[in-house]
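For this depiction, one protein chain was excluded, whereas all remaining protein chains were kept in their positions.
After this line comes chain A, so read on.
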Amino acid sequence: MMLRVAGRRLLGAASGVGGGEAAPAVAAAGAASRGYHERVVDHYNNPRNVGSFDKDDADVGTGIVGAPSCGDVMKLQIRVDEGSGRIVDARFKTFGCGSAIASSSVASEWVKGKQMEEVVAIKNTEIAKHLSLPPVKLHCSMLAEDAIKAAVKDYEAKKGKLAKADE
């Protein structure tokens, strides 16, 4: 089921952007037969931004997505500069396959230094393309996208609550 959804999402993205997407899709298929793409291996061996922030800090947003029974759980945390809304730092912890670890590592890198509005626009297809994920691993990149959105949502919810408390 998950795969079918992933497939549809990929197809949707590809037809939306046009011919430019076709070439990477072929490259990804090639990578699947060879095994892991070197970027996946690199992120797996040297994951960026592993760790945790205190989830109770006012300027920290935490997103936890996935489920242990599915074999993937991602926790992505962002630290946001309250004045500018810029993400100043990020941390992740992931239970999952090499592709899931790499996807969350990439996500943690990409959100750093960006505005919150910018990062919620990060698409799973961009992460999948960057890591040349094969079709069976697309759900890893989708999970990473969800983790980013969940972290931003958590931060905003927290801010909303604090604002209410101030009133």
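Just so it is clear, a contact is a pair of C-beta atoms (placed from the backbone, for glycine too) under 8 Å apart; a residue touches a chain by one contact, two chains touch by 3 or more; residues count from 1.
The definition used in the following text is that contacts and distances are computed from a predicted model.
> Match the chain absent from this complex view to the correct UniProt protein name in "DNA replication complex GINS protein PSF1", "Ubiquitin-related modifier 1 homolog", "cysteine desulfurase" or "Exosome complex RNA-binding protein 1/RRP40/RRP4".
"cysteine desulfurase"
> I'm checking contacts with the chain that's been left out. Which of A:His37, A:Lys114, A:His130 or A:Lys158 qualifies?
A:His37
> In terms of residues, what is the contact footprint of the unshown chain on chain A?
Residues touching the hidden chain, for chain A, are 2-3, 34-38, 40-41, 44, 47, 50, 52, 64-75, 93-98, 100-101, 136, 139, 142-143, 146.
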